[in-house]
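Only a single protein chain was left out; the remaining protein chains are all shown in position.
Residue numbering begins at 1 within each chain, and the chains themselves are lettered A and B in the order written.
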Amino acid sequence: MNHVFGLKVGPVSFRIGSQWRGPVAALRRLYAGYPEPDGVCDFTVRLEAERIWRRWLRPSVAIRGDYVLPDAAPLPLAQGLLAAEMGMNLQMALGQKRFLLLHAASVERDGRALLLTGHSGAGKSTLAALLGERGWRFMGDEFALLDLEDGRLHPFPRAVSLKNESLGLLNGMDPGRLGPVLEGTPKGTIRHLRPNPEAVARMGEAARPVLILFPRFGRGLEPAVREVGAAEAFMRLTQASTNYVALGERGFDALARFVGALPSKAIDYADTAQAEALIDDLWPAA
Amino acid sequence: MAASRYAADPPDAMRRVELEGLTLLYHRTSGLTHFLAPPAPEILDALAAGPASAAEVAASIGERFEIESEDPAAAIAARLAELEAAGLVWRT
Partner (left out) sequence: MRDARLLVRLLAEPDRAGEVRDWTSLIALARAESLIGSLAWRLEGLDLPAPVEALLEAARRDGEAARVQALWEAEMARRALAPLGIPVILLKGTAYAAAGLEAGRGRSIGDLDILVPRRGLPDVERALLAAGWEWVKEDSYDDQYYRRWMHELPPLIHRERDRMIDVHHAILPLTARPRPDMAAMVADRAPLADGLFTLSPPDMIVHAAAHLFADGDLAGGLRNLWDIDRLLREFAERDPGFWTALRERANRHGLLATVERAVRLAHHLYATPANWGQLTVADRLYCRRLVARDGWGRAKRPLTRLGFYIRSHWLRMPPLLLARHLWVKARKARR
């Protein structure tokens, strides 16, 4: 691996190796200001050519590392940064065993955390990024890390991947926080946004969660709030977790405590201003 | 011909949490998590005392709860079959 980059995000550190200079250079710029791993890295990601000639001829990046998806299609070199991000996600999804992983975004205010969970496209990345610019501390948009012992959420503030329509959110953003525009990816046009300096500086501070939200975004939706039963929340969260089964009884206990202790609500919204208003209403008094 | 007798793991093989009328069950032997609605948890309780046939389980449950069904024994037998497929109960 000719080009190497080390990255620490919250409690997890990555060693990323690449056969090409480009992806590592892009990572360095996107993650400027992030700490380096000290000591051992939790995971290794490799960006490499699938066939020897693919290093130079229409170069395409196979995503490999400690944990791999056997049939994963390689990406063109121009999307090398995306490959690195997907590689890190894959290591977390398949290899993370120290925390219960929830496919969710999280933000913090007054020392208490809000969890936003739901299908892809429900808008949680965009919402979390937006809240992070409006007085909340951004903790993560892809994975929430639930502590198995004390039930707190640990930040995992990777770059936010914004797609297609959400790209409008980036207008007026400091360009130094933005990654390159990546067109023609499997998910359309993507651009990455580095979390703001406060989120980066405080990536080591866990927070006690107080509310679980299932946001649903749709242009025609009326803003609404619905109760979600604890059993339903439990089921939906296990479906949103890649490592629940591997964690056995500890995962069961942590998740049961989590949904048992916190209110769960579903919110419908048609634009982010509505979502913000609903969240402000629901946010419990300190 | 004697009816099949069903058996279940002892209670300490299972970790149960009640959440608004549903029972979340972590089955230690399998590492699997199940969502159970009545009368499934009651069936497991009945089998904690030892193996029993569907009719015996229905009778035991019927002493403490009302089973809403025209044919309680058949309803219990159907739930037992589901529990068997899930691995929580087996036939001896």
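The rule is short, and it goes like this: a contact is a pair of C-beta atoms (placed from the backbone, for glycine too) under 8 Å apart; a residue touches a chain by one contact, two chains touch by 3 or more.
Just so you know, these numbers come straight off a predicted model, no measurement behind them.
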| item | value |
| --- | --- |
| Shown chains touched by the chain that is not drawn here | A, B |
| Hidden-chain contact residue, picked from the options A:D42, A:E142 or A:D268 | A:D42 |
| Residue of A:G17, A:P74 or A:G179 touching the missing chain in the full complex | A:G17 |
| Of A:G65, A:G140, A:P195 or A:P215, the residue in touch with the unshown chain | A:G65 |
| Interface with the undisplayed chain - residues on chain A | 1, 15, 17, 37, 39-42, 44, 46, 48, 64-67, 95, 97-98, 245-248, 250 |
| Touching residues (missing chain, whole complex) on chain B | 28-32, 85-87, 90 |
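Convention: only the chains that are shown with their structure count from here on.
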| item | value |
| --- | --- |
| Whole-Å gap separating chain A and chain B, where each centre is the average of the chain's CA atoms | 40 |
| Footprint of chain A on chain B - complex, ascending | 15, 17, 19-22, 24, 26, 28, 31-33, 35 |
| Contact set on chain A toward chain B in their complex | 229-231, 234-235, 238, 244-245, 248-249, 252-253, 256, 259-260 |
